[in-house]
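Shown here: the complex without one of its protein chains, the others still in place.
Think of it as A and B in the order they're written, each chain with its own count starting at 1.
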Amino acid sequence: MLFEALGAELAELAGSPVVLQTAQGEVLDLIRGDTLLSASLWANIALAGLSTLLFVSMARGVRTSRARLIFGATILIPLVSLSSYLGMVSGLTAGLLEMPAGHALAGEQVFSQWGRYLTWTLSTPLILLALGLLAEADPVDVAAVIAADIGMCVTGLAAALVTSSYAFRWVFYIVSCTFFVVVLYALLVKWPSAADAAGTSEIFSTLRALTVVLWLGYPIVWAVGIEGFAIVDSAALTSWGYSILDIGAKYVFAYLLLSWVAGNEERLQETLTPGAVGVPSQSDD
Amino acid sequence: MLFEALGAELAELAGSPVVLQTAQGEVLDLIRGDTLLSASLWANIALAGLSTLLFVSMARGVRTSRARLIFGATILIPLVSLSSYLGMVSGLTAGLLEMPAGHALAGEQVFSQWGRYLTWTLSTPLILLALGLLAEADPVDVAAVIAADIGMCVTGLAAALVTSSYAFRWVFYIVSCTFFVVVLYALLVKWPSAADAAGTSEIFSTLRALTVVLWLGYPIVWAVGIEGFAIVDSAALTSWGYSILDIGAKYVFAYLLLSWVAGNEERLQETLTPGAVGVPSQSDD
Partner (left out) sequence: MLFEALGAELAELAGSPVVLQTAQGEVLDLIRGDTLLSASLWANIALAGLSTLLFVSMARGVRTSRARLIFGATILIPLVSLSSYLGMVSGLTAGLLEMPAGHALAGEQVFSQWGRYLTWTLSTPLILLALGLLAEADPVDVAAVIAADIGMCVTGLAAALVTSSYAFRWVFYIVSCTFFVVVLYALLVKWPSAADAAGTSEIFSTLRALTVVLWLGYPIVWAVGIEGFAIVDSAALTSWGYSILDIGAKYVFAYLLLSWVAGNEERLQETLTPGAVGVPSQSDD
């Protein structure tokens, strides 16, 4: 009967991110009702906000053009993260997805924070841009690595959203990891020599190690958490996994970078190969 | 009962951009039925089309490589604007959103032209690219400013689409304005010195003033219009607000820029710092 058909259709809809984007209010209530989950999001909103304010205050003492450029690009990292967490906490970019047959939670509604993957397409390129600037890597090289990085985030988003088949979730996961290998290759093999030439290899090595180790954590959280094998069968703990990684990979990363830049302005100025980023550095004051 | 649950669910759906993207035909009828609203969209479609044709005809007299590059990038501005208005007028990227409690029009269906925010992520970077080219700003600097600009547009889109809570609409609005401050900093503090060095400070100042003043208008229209405080409680007048700003910030901006470029080809050629944009300028004829 039509009536039953409607019910079936709506049940099917319930498994989609779209309709639950729709039902923003419902997601908002769900998050509000889970203190641990709520805390994983609000903790990052608070830290992202404080980081932004801290970095702006640190920027006031910076004088040289190149240092200011790195500050400008890096301040965007916590700002994008703030936007990302606001999107999830408001219910705009999170929702419930019905897992397909084969998944540990098959047929159940799993809370998916798909907004994370979406905003990573903007925040992770900024991190790579900052690392590329520091290493004085070839701009076209940076562009290619950012393209691989966007491929990684978009296929990660697809892995999170595919509900038609369990196998496809893991196929997208593997493709996403393949893009990640291209990014790792640049970070581990190509850019270090550029950083050597630029005289920034010490701080570059630190930030690269931080980035490589923490970024490896994201696919592990996905695999272990409720979207993957569901070994950790908790939306709140999965969310905390990502949130803790974000704290290290975004705010700590940005703080270490900016502290070094603030303390090494003259060195940064000297080591700049003229033309490397297009225009000789100059003071704007 | 299931029947009532279905009704409630559908009522909820009705408040989403998604379902009304869906109901493109309905939006198309709504726009057709409101002459003032229709005019605000079609006026820009006509002006964007005419601007494109005008700029193409102006481009025929341009000989030097750098001037042609600026023409090529600038012609895209009205073309993207044309696409944006076609998306809204066809009902593809506009819809009705139910405003949350706290909003002046709480519970009412408000006409949202969310396609504007989406296409600004492509058109505003082109404007910044043109300004950056003119000022011969560092390409990496331009990239960072464009990243801030995309952050501004995407959080603006979020402010327009969030309907779960009135407070979150304004939180996104504030975050969007924060990204805007980063863009303003580049336009007002950093790039002018680059423009001085490039010998283009006169036209750069004019275009910068036009851009800063008009871009400040957009958040004002949002705050005053139906999506914000709804002091102006009219979808058509809100739409006209944006449309008039677009006329100045896009077509007048592009016309002033291209007129200057067409009349100052040799000067532009001379002042080019070799290597500033990668490759020495050359005539392609």
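Criterion: a contact is a pair of C-beta atoms (placed from the backbone, for glycine too) under 8 Å apart; a residue touches a chain by one contact, two chains touch by 3 or more.
This is a predicted model, so every value here is computed, not measured.
Undergrad: Kindly state which of the options A:99, A:154 or A:221 is in contact with the chain not pictured.
TA: Selected residue, touching the omitted chain: A:154.
Undergrad: Taking the full complex into account, find the residue in A:194, A:214, A:236 or A:257 that is in contact with the omitted chain.
TA: Answering carefully, the residue with contact to the hidden chain is A:194.
Undergrad: Going by the touch rule given at the top, which residues of subunit B touch the chain that is not shown?
TA: With respect to the unshown chain, the touching residues of subunit B are 3, 6-7, 10, 18-19, 21-28, 52, 65, 68-69, 72-73, 75-76, 79-80, 82-83, 86-87, 89-92, 122, 125-126, 129, 133, 139, 275, 277-279, 282, 284.
Undergrad: Against the chain that's been left off, what residues of subunit A make contact? List them.
TA: Considering the whole complex, subunit A reaches the absent chain at 2-3, 6, 9, 12-13, 15-16, 18-19, 100, 136-141, 143-145, 147-148, 150-151, 154-155, 158, 161-165, 168, 171-172, 175, 178-179, 182, 185-186, 189-190, 193-194, 197, 273, 275-278.
Quick note on the criterion: only the chains that are shown with their structure count from here on.
Undergrad: Centre to centre, by mean C-alpha position, how many angstrom separate subunit A and subunit B?
TA: 26
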